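One chain of protein is taken out of this complex; the other chains stay put.
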Amino acid sequence: MATAETSRLESLRNRSAALGAGSTPIVMLLLVAVAVALLVGSLRSATFAQLTVQGLAVGSVYGSLALALVLVYRATHVVNFAQGELAMATTYIAYQLIQWGLSYWEAFFATLAIAFLLGTVLEVTLIRPVLHRSVIAAVIVTVGLFVLIDGVVDWIWGGDFKFMPSPFGTRIYHVGSVSIARLYIGMFVVVIISVLLVWALFRFTKLGLGMRAAALRPAEAAFVGVRVEWMLALGWGLAALLGAVAGLMAEPSQFTLEPTLMQPILVYAFAAAVLGGLDSPAGAVVGGLLIGVALNLMVQYVPAITSELQAPTAFAVILAVLLIKPSGLFGHREVRRV
Amino acid sequence: MRSRILVLFSLAVVAAVLCLLPFILSDYNVSLVAQVGIFFMAVLGLDILTGYSGQISIGHGAFMCIGGYTTAVLSRDHNTNLFVTMLIAFAICFVVGLLVGLPALRLSGAYLALVTFALAVSVPQLPLKWSSFLGGRDGVQTSEAAQQTATNLWVYGVAWAASAILFVLAWLILRGRVGRAFRAVRDSEIAAVASGVELPVYKTLAFGISAAFAGVAGSLFVLANNGFAAPDEFGIFLSLQILIGAAVAGLGSLWGVLVGAAFVGLLPSVSSSVPVIGSAHGQDVVFGAAVILVMLVLPEGFAGLVARLRKLAGA
Partner (left out) sequence: MPVNRKKLGAILVALLATAAVAGTAAASHPGTPGVTKKQIVIGGTFPFTGPAALYKTIPVAEQAYYAYVNAHGGVFHRKIKDITLDDQYDPGQTPGLTKKLVEQDHVFAVVGSLGTAPILSTWNYLNKRKIPQVLVATGDAYWGQCVHKALKVCGGKAKPWTMGWQPDYPGEARVYARYILKNKPGAKIGVLYQNDAYGANYLAGLKAGLGSSKNQIVDAESYNVTDSAQVIATHLVKMRTKGADTLVIFATPQPTIYALIDRTAIGWSPLTLVNNVSANRLFLLSAGQNGASLNGVVSSTYTPSPTVQANLKGVKFGKSIIAKYAPSLNQSWAEGDGNLVYGLGVAWTFVDALKHAGKNPTRASLMHALRHLNESGHNKNPFVYPGMNVKTSNSRTFPMEQLKLIKWSGGAGGDWHSFGKLYTGIH
């Protein structure tokens, strides 16, 4: 019985993988070209290297939040506008745990667990009832959540700055004339590890397989015995967990904690998710890194684009991708409707 | 026949109340009711877009921003008559709305929400970029004469008069061919195309009209704020407020718009006296909770409530 179930799931997986094969080689080639360009640029100019390193660190935060958005979208086809605020709220929970005496890393992992629970609860109580009606209704609920979470955090902790201990200390490494703060390395590593763990979950575990099946082919998955509704809830939980990682890594880069922590980041995470493909987890992370580095370099080397135009640039990216290639770099679902 | 008399009578009552209120309320409270009038126009605009033509927008604050800055800059630089600036704001936002509506044709549901969200975040950044013309963070102040004219009472009167005019305009549009086309598009795009509705035209038109309404609301929003336009006034929360107002109103109902606008316009001032939550962000908790409850329990908003009550009374 078990073998039959697994093999049907396997065939589902094979079929879905086959869908995206076409565009991938070109995209991979492009990415390799970009990587080479960045390397060359960094070797030639210390400033370029500095900005690239910072861009990768910040980009990893965008990528983590983008990944959360993608997981939610894949599971329930909802764009969760409250993902950033949820990430911010879980960061405040970590802050509170530290205030109550836990060490940073104890609070970190406790927060991830709490975030996971919070995400599943939200999906079950607030999203599932509305999902049956329409996607727009669910989107409006996430908008309400955005505002509600912001208000609740403000109410409980107040709107002024809070300080959290820095998880990576303040050491700075010097590579030639480039200064790499340990913070940047830490942000990047933590996010990459989280992403790899999620990837491993999806790739190697039965649970992960079930989640992917529930997202891609719910009817068939249900037929095969996957508890689709639970998989969707778990998807939200995992997303909330990744959001918490994003928030916890964003905070030290800002040196202070305040309710607006994730608001500027949200639009870049959206851009990253769209660029990578709203249903591609790998794409979200790559998209995040690309956007992080690109924005930094653009502000430095393109005189017309000053820091005020960063958000409008993200808007332009979103619009351009959705109009030209709606499935993004790595996505492979048919996204357009009549 | 009877229901039409009822409708006209209730409209007359609303008009009468609005005319009397300035005599009863203090000057400060008059400015609060003026805010309701301003949100009425913006929520009405969004209602036409989402409720009648089925396209979602989380970016109407951007159109209010454009309209508001139009009035402020024209007044500052040329001391243009304020009514003229509002007409120009209407026109400019109509065009911008059409421009946004064009790419929106190829996007649907969540994607359109995403794009309009990014729009709402980006547009208020533009005055920071072109700060010499658009004032940057220091904002744009209307002319002395304009500030003299735009008293609380003036803003109140003009906001509600404009609301009435736009309400009638909306009613005329929606009862005609255009309105039927909008509803067809909302209910089923495929069926609408099959029955000959020219999809692109009507969908784009809906965006233009919707944006124009928000533009006029933006003009008055600035005038109500002592004639001062600044980027932070038009941040993402404004767009969220308008969406929440439309959701509470009940997508697709003109009467609900009044309730939705009142909810969004009055809550900030009322919530500061709410005992437990109290602070400036108490309103956010109420807004957020309200719209979630509405979506869960009363998805057709106030309009749905009225419909249900009518059913109970009638049946």
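The chains carry the letters A and B, assigned in the order they are written, with residues numbered from 1 in each.
By definition in this document, a residue touches a chain if its C-beta (ideal position, glycine included) is under 8 Å from a C-beta of that chain, and two chains touch if they have at least 3 such contacts.
All figures in this text were calculated on a predicted structure; none of them were measured in a lab.
Which is it among B:F63, B:F228, B:F263 or B:F302 that touches the chain not included here?
B:F228
Give me the subunit A residues in contact with the hidden chain, please.
Residue positions of subunit A that touch the missing chain: 47, 50-51, 54, 58, 154, 158-161, 163, 166, 170-172, 174, 177-179, 181, 183, 253-256, 258, 260, 264, 296, 299-300, 307-308, 310.
Touching the hidden chain in the full complex, which residues of subunit B are there? Just list them.
20, 23-24, 26-28, 31, 128, 131, 136-139, 141, 144, 147, 152, 225-226, 228-234, 280
Throughout what follows, only the chains that are shown with their structure count from here on.
Which residues of subunit B touch subunit A in the complex?
50, 56, 58, 103, 106-111, 113-115, 117-119, 121-122, 125-126, 128-129, 189-190, 193, 236-237, 240, 243-244, 247, 277, 279, 281-292, 295-296, 299
Per the contact definition, I'd like the list of subunit A residues that touch subunit B in the complex.
73, 77-79, 81, 126, 129-130, 133, 135-137, 139-141, 143-152, 154-155, 159, 263, 267, 270-271, 274, 306, 308-312, 314-315, 318-319, 322-323, 326, 335-338
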